Structures are given as C-alpha cells and as structure tokens.
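The complex is shown incomplete by one protein chain, all other protein chains being positioned as in the whole.
Showing chain A:
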C-alpha cells in the first residue's frame, strides 16, 4: 500500500502515543510493587524509585506481625464481595428475565421503572435515614452489602438486552412446549446460555463491592467492619492507628520498625492482587458481554 507523508506521520505518531499510554498505564503498578519492597530509610532519604538502593521485606513483615487486622479486613472484603455479587446477580437476572420476554405484558413499563432510577435518585440523605432509622444496618456487615444490591439499573438493562438479543425466543418456546416450568426455563436454559453477560455483570458487581469504601464511610464507625479499602484509607490518613489499641494483635508489630511509606504500597499491592488474579479468567467474556449487551440495545 502506498502511503502519503501525512499518513506515515499519522502511523508513527499514533504508535508513539499508544506506546506511551501503555507505559503510563503500567508504570504505577510496577512502582508500587517495587516501593513495597524498598527499605524504609532509603525511601525517606531518596524518595520512591524504580531502582531502589536497598530492598527489604519490612513492609510485609510488618503486615504479617499485625496479621489480625489485615486478615480480618481481607475476610470482610471477600465475604462482602461474594455475598453481594451472588445475591446481586440473582436479583438482577430475575428482574431482567421478565423484561426480556416480549410476551410478558409489562416488559416495557418495567424497563422504564428501572431506567428511571438511573436518572433520578433521592440522594444520600434520605437513603441514609432509611437504612439507619428503619433497617438499622449501621455497624453491621449488611451495611456493606445491602445498599449496593440493586443500585445499578444499568446492569439490569445490560442483562435484559443480552437475554433479548442473544437467546432465541424459539429455544424458550421449545422448552415450554416440552413442559419445562418458568423456573426451570430460567435456571436451566436462560442462565447457562447467557454466561458472557452473567460473567461481565458479575465482574462489574464484584469489582464494585471489592473497591467500595463509601458504604463503610456512611454506615460504619467501628474498624472491625472495615474492608481492605477502608483499612487502606485509615492507613493513609494515619499510620499510627496500628499502634493504638484499636487493632488487636499488633503487640508483636512493635518489634518491627514501622515502615509507614512502604506499608502503604504493600497494602495497595494486597488490594490489587485479587483483582488481577480474577481478571484473566473473565477477560474472554468481558468484551462479548459488554458489547453485545450495551451496543445492540
């Protein structure tokens, strides 16, 4: 193919831009990993660096010494993510299923009712009062799970679109002619045929739960219900909390020198690792789920 000068400039320019973007997207991940293994005194003397003078495991030893706090926060985060994603997926798909059935009388009304919640909300104050004054979820595990169960109408519409456009009506009709109940059709036909969108929406929800810190900000005042994100915030605001009586099991930590700057990075690494671990398994579904659900709608 013959290229004009303008075209060649474009190709070279865009290649440089893309390489730079990739480097910029990736460098921070590299730096925090390196920083978490950097010796604290070297950090304070020279600042963060990609080529540390002296490496050390102090940050991770420190986390190990105050393991109770970290393991507990990890446990809270995992539990919240698991329960929230499980229930959230169930409710979302159950609501999306009738909306996808054109022979269901109210499918369009229902879609509007869901869509409206994406446009307008009561705001944080009324929700806060309802959750704390009526449901009394303050300082419970529920505070981290329940308010986000169906908070995103977008997910419902995504699943609806996938059901509607990618599972042929004939299959549903055939299963019902064969005598399958609605419940059976849903669980045995619809859901297995919709793996890409279920994986995608599941990933969205799981991420939202894993990365959430706002519910704890609103509803939790006791550090014992802090997940990994809120622990990280607390650590960033005040590294000293670990030495206070709030966190039990840190007596051993006093023996280890407090590597505060490196510990932040080690915590950030620990917050990212589970996400990076799950991502490759979800990736093959990701593009298909998003694209088919969102664009065709």
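Everything that follows uses one rule, which is that a residue touches a chain if its C-beta (ideal position, glycine included) is under 8 Å from a C-beta of that chain, and two chains touch if they have at least 3 such contacts; residues count from 1.
Here is the rule we go by: contacts and distances are computed from a predicted model.
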Checklist entry - One chain of this complex is not shown here; going by its UniProt record, which of these names is it: "Protein lplB", "Pyruvate flavodoxin/ferredoxin oxidoreductase domain protein", "ATP-binding cassette domain-containing protein" or "Multiple resistance and pH regulation protein F"? => result "Protein lplB"
Checklist entry - Looking at A:71, A:124 or A:171, which makes contact with the chain not pictured? => result A:124
Next on the checklist: Could you pull out which residues of chain A are in touch with the chain that's been left out?
Outcome noted: 3-4, 6-7, 10-11, 14, 17-19, 21-22, 24-26, 28-29, 31-32, 35, 43-44, 46-50, 91, 94-95, 97-98, 101, 103-106, 110, 113-115, 117, 119-130, 133-134, 147, 149-151, 153, 177, 179, 181-183, 186, 207, 210-214, 217-218, 229-230, 232-233, 236, 261, 264-265, 267-268, 271-272, 275-276, 279, 283, 286-287, 290-291, 294-295
